[in-house]
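Please find one structure pasted underneath; my questions will follow.
With one protein chain held back, the other chains of the complex are shown just where they sit.
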Amino acid sequence: MQLIYEKSREGRRGIVLDALDVPEAKLPAALCRKEPAALPEVSELDVVRHFTHLSQRNFGVDSHFYPLGSCTMKYNPKLAEAVSANPNFAALHPLLATSDAYWPCLQGAFQVIYETERILAEIGGMQAVSLQPIAGAHGELAGTLLIAAYHRDKGNTQKDTILVPDSAHGTNPASAAIAGFKVVQVPSAADGTLDVEAFKAKLNDNVAGVMLTNPNTHGLYEPKVHEVADLAHAVDALMYYDGANLNAVIGQSRPGDMGFDVMHFNLHKTFATPHGMGGPGSGPVGVGERLVPYLPGPRVVKLESSFGLEMPEKSIGKMSPFFGNFMIALRAYAYIRHLGGDGLKDVARYAVLNANYMLARLKQAYQPAFGEQRCMHECVLTAAPQAKQGVRALDIAKALLDRGFHAPTVYFPLTVKESIMIEPTETESKETLDAFCDAMLSLAEMAEMGSDALHAAPVSLPVGRLDEVRAAWELLCACLP
Amino acid sequence: MQLIYEKSREGRRGIVLDALDVPEAKLPAALCRKEPAALPEVSELDVVRHFTHLSQRNFGVDSHFYPLGSCTMKYNPKLAEAVSANPNFAALHPLLATSDAYWPCLQGAFQVIYETERILAEIGGMQAVSLQPIAGAHGELAGTLLIAAYHRDKGNTQKDTILVPDSAHGTNPASAAIAGFKVVQVPSAADGTLDVEAFKAKLNDNVAGVMLTNPNTHGLYEPKVHEVADLAHAVDALMYYDGANLNAVIGQSRPGDMGFDVMHFNLHKTFATPHGMGGPGSGPVGVGERLVPYLPGPRVVKLESSFGLEMPEKSIGKMSPFFGNFMIALRAYAYIRHLGGDGLKDVARYAVLNANYMLARLKQAYQPAFGEQRCMHECVLTAAPQAKQGVRALDIAKALLDRGFHAPTVYFPLTVKESIMIEPTETESKETLDAFCDAMLSLAEMAEMGSDALHAAPVSLPVGRLDEVRAAWELLCACLP
Amino acid sequence: MTWIPTTNEERDEMLAAIGVASIDELFDVIPPDLRLKSWDLPEGLSEMAVKRLVAEMGNRNCGSLVSYAGGGVYDHFIPAAVDALTSRGEFYTAYTPYQPECAQGTLQSIYEYQSAIVRLTGMDFANASLYEGGTAVFEAAAMAVRLTNRQRVVIHESLNPVYRQVVETHTAHLGLDIASGDDPTGAACVIVQNPSFLGTVRDFTALAERCHAAGALLVLSFYPTSLGLLKTPGEMGVDIAVAEGQCLGIPLGFGGPYLGILATRKEHIRKMPGRLAAETADAQGRRGFVLTLQAREQHIRREKAMSNICSNEALMALRSLIYLCLMGKDGFLEVARHCHAKAEYLKSKLDFGTVLNDGPTFNEFALRLPRNAEEVAKRVMDQGYFAGLPLAPLGAGEETDLLIAVTEKRTREDLDGFAQALREAACN
Partner (left out) sequence: MTWIPTTNEERDEMLAAIGVASIDELFDVIPPDLRLKSWDLPEGLSEMAVKRLVAEMGNRNCGSLVSYAGGGVYDHFIPAAVDALTSRGEFYTAYTPYQPECAQGTLQSIYEYQSAIVRLTGMDFANASLYEGGTAVFEAAAMAVRLTNRQRVVIHESLNPVYRQVVETHTAHLGLDIASGDDPTGAACVIVQNPSFLGTVRDFTALAERCHAAGALLVLSFYPTSLGLLKTPGEMGVDIAVAEGQCLGIPLGFGGPYLGILATRKEHIRKMPGRLAAETADAQGRRGFVLTLQAREQHIRREKAMSNICSNEALMALRSLIYLCLMGKDGFLEVARHCHAKAEYLKSKLDFGTVLNDGPTFNEFALRLPRNAEEVAKRVMDQGYFAGLPLAPLGAGEETDLLIAVTEKRTREDLDGFAQALREAACN
């Protein structure tokens, strides 16, 4: 398919403005660019067809089952999209909030923020929540910065380390490091949960915080999470909860009750806001009592008869310039209000049911990474048996594309060789799960028979496997004029 | 692909309402249905995926060049769609207009109707326009009913016949017949235009009206149209203009000036409103002075300082219950206001340029139906040379689908054997026209070489050629529970 | 302002290929005296300016009023997924499926729509769509005339008076005898509506039998939402069932586009107007769908066609199909239940007026007020309500009569507020 730049024709126009109805004005030439930017010269129809065709080269949840482990690719309700098209929100300028003269005109937006933060706090078992972080990783950064502020304030100058399990998502160590902490890794036990003895060995007075997710990235609930929290708290280390896996326990077990002091939510996972080809997400940060004074601000507060803004006493400041990805929060708010308390409880129940069903069906052919254990909202299998026949997890993934399914996550978590991590979510039907399992099982059979076809997959898509080495070598990252 | 009914699972739910907040009410059982309607039981995601997949089995202008002759498949601007999403129009109840108590609340809608009718009248060279007809054929019906009313009013009781050229679109004779007229066909001359001598022979005192389109369905301008009009008027027969081909002459030559008394516009052709897989369209009827008193009503009129409604003196009544397809007219209004007078002139200019360019490129391989004449906005070729090799227009059409183009109109007009009728419209680019011509020429080469592949086409789509005889024989027109 | 992509250079290349010097030359065939005589049109405006212009006009409609107007089209809830799906370009920028292989999306959706209507109505066949509910009544009458070869059409008082006007306009030149009442003797058909224009629910089974005994057909205009609860046309023995499909996920839009529904019995199918999709297969046996029985249609039969309809309302049929799928078996029933219960609740609050219906009603009823209905309407407009339809201007009641419709969108709180406002406006 051509690039839009290759479709450009000199002099062709898309959008045209009205003639200027005020006098022309000129800036000094020295301040001006020499040549107009070489943007494509295309018609509106060129643009519409081009991007319609590009879209047709994508799998999305709207078109395909998308069991991408750790990403919670659930159905993105059209209600939420409709609600966010409301111009009374969509056209609202965020900096108006900097002057209280304008607050009377922002009450609806303030209320959305206030209520969403209250509701998320209840869901997480937290004291308060800030919508400022833009994505999950940004929530982690906010969290680690809160931990740093807490210790700085308490004079805990020696606390320079964050403990992270080896199964953690890459953003956890990265966020801690970006915040300014040393990162120390804690190994997992053979059963896939945190090795508490190893944890104890790493825990010391320098530890400022511990980042966990529960269930962990092996899809397993950490049964000793409270013990770990107690151990951490004993050395005044704070517990961070990576909310990426909240879909497994929402309405069942709250991070706050597990002993966590700070957490983030992934609105684009648990709360069904769209993933948008890689974002926008939204990663609100929630805190227990200890960290409330440090929250990012300004915060929406209830005044006498209206909403207004206030800076928390010891705020770490602004994680983002305004109120985070407000329009994403608005979608999540619509999602939550539709489901309500009971509906949200069912989310985890059916997410876990679906994952266990798939595990039960697939474990005959693919080796479960952690024996006979049941999983939570996702299951980790390995293609280790298949690899012996020369068929790797990657081959299975590619072959699934040809069968009309998005592939599961492969090669993550890094702790499991040839891992295949399947997260069906609660919005998929049994017949979809069955069709996918059938495909997986038939691929396992093909692998066993030593079929070479799996190495050729995918064959039904616009391109086959692409040469990544060449890409990195040539580094052609822009089409130049 | 499965039917949505085949995806149904007992007890599965899509949209759920809130619990009823008023007392339950019961209707007498004798008035109630025995069983609930067997509608599908599916989830919202089931529905979204199903219809996303269905859409992917369609060609549309947004995705494909669509040179379907006589249908003016031009680009449907997104502006018009955006404008029609405005709830101040989209949620407005049409019957409110029946009480003048509500008129103050309908001024915006009335203004759209008033202005659109005024503008269309100017475009057609008509005195007045009514938006009531729902589609082109309905406009024709309105027109023939207007002609009938005129003659009835004048006591022209003998006028029971409408003359229609043999090249006319099927709706013309059908509309005249549905209105209650006898239809007499007038043959075309060998050069593709109306045979004036033959016309004279058919013209007599019983003729109530004459239906023409100009350019005619051969894509040729009728140079003697005014002579024909004079002849018709001499026997008090009125001239009807089928506006389906207005795209060829908009801003160049107006039906009113050509001598027509009544016409329809196809907003879904000339004015770029979407064709919606076969509708909705909109077919406003325009009239010259003579027919103004008979127009469908009520009509939006300018009162002192506002808009209101009025029934024309001798109105034929209501062609449709309300104001026609108002939201389609609103789209057309946006289209017209964007282009303005000058922009509309260019529409015909480039539509005609594009068609002649294609004719020039293709006439080497496909026989032009009418010799060396230039065409207007569409050209009629024939696959007669190819048919001798056993390759019919249908085969060319199907093979084009495999090349990523919608097929031109084939086997219409009925006057031309193996006709291929190509209408590129003004919104397509030269490179698209070239790519299509290249494909057509290469198919002609294949035909010449006696390639059998053309009979197998299409091979790249979800289905190959379908068995129409079986469909008519088995008549499976609904999936029953 | 333009959507034309052609650059001047490309234009010149094309002119050269054609062998003319200018575009104007291509228009030389037009005799000079037929050239443009007047062209008094506004100048082009940017997209931005058009958007603003239309938004300003929209602001001159009272978009925020809560409406109790019905009379055949209703303010029902439309799930967001309906718009999200029908706005896909592959649907709305396609046309009639002349090439079925690249239009299976369209054709399967028509087939599924036909199936939904058949399941809803209990009839045997449904067509792919007609223009809207009023012309659908005309099409049904014309079909009955064709089927019976009789020239008399009897219209029952239950029929929407606006639809009757549409039928009269369309038949003005046909020499038919359009009569009132319900006597089928010598008639092609009797046309009834259920619920009636004033909202009354009836069972027309007995009339169907009388019609058939007299060799006439029974045509029923129904309200699709009501079929969540009400006896179906099929159960009543109706021959041709027609409807306005707006209530099935289509915006009010000041009158259109809407959806004409037509369903009939097997024995009448060859005289049915409109398109029809049917299942078939390709040479490999893969299921596919095509348009069938096209010999009924204008593009083949010309002046002998069953109807002149060509472009119909396919996209609206798709909307209604998606709506029916989203609501599903249970949801569709719920909507009807809610509409009915809420209307009954409102009725119970309006004791200052007299309900005029002589039988049970579904979600709409006629109320006689102690004062001129249009005056009352004006007053409650200021309170934020469209009170319903004054019946006098519709020729369907006295000056004091108001037609009030209630949908599932109205909450108890809404209804209480409206009842109060109406009471004040009508009684004070």
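Every chain is named by a letter (A, B and C) in the order it is written, and numbering of its residues begins at 1.
Following the convention adopted for this analysis, a residue touches a chain if its C-beta (ideal position, glycine included) is under 8 Å from a C-beta of that chain, and two chains touch if they have at least 3 such contacts.
Predicted model, so just to flag it, every value in this text is computed and none were measured.
Visitor: Could you tell which one of A:Pro223, A:Gly371, A:Gly390 or A:Gly450 touches the chain left off the display?
Guide: Checking each option in A:Pro223, A:Gly371, A:Gly390 or A:Gly450, the one touching the absent chain turns out to be A:Pro223.
Visitor: Touching the hidden chain in the complete assembly: which of A:Lys202, A:His233 or A:Arg361 does that?
Guide: Within the whole complex, the residue contacting the unshown chain is A:Arg361.
Visitor: Of the residues in subunit C, which ones touch the absent chain?
Guide: 47-48, 51, 77, 79-80, 84, 87-89, 408-409
Visitor: List the residues of subunit B that touch the chain left out of this view.
Guide: Within subunit B, the residues touching the omitted chain are 9-13, 15-18, 42-46, 48, 52, 77-79, 81-83.
Heads up, the rule we're going with is that only the chains that are shown with their structure count from here on.
Visitor: So what's the Cα centroid distance for subunit A and subunit C, whole Å?
Guide: Taking the average C-alpha coordinate of subunit A and of subunit C, the gap between them is 45 Å.
Visitor: Just the number, please: Cα centre separation of subunit A and subunit B in whole Å.
Guide: Roughly 48 Å separates the two chain centres.
Visitor: Residue numbers in subunit A touching 2 or more other chains?
Guide: Residue numbers touching two or more other chains: 9, 12, 43-46, 48, 52, 77-78.
Visitor: Going by the contact rule already set, what residues in subunit C reach two or more other chains?
Guide: In subunit C, the residues touching two or more other chains are 1-6, 10, 45-47, 79, 81, 83-84, 89-90.
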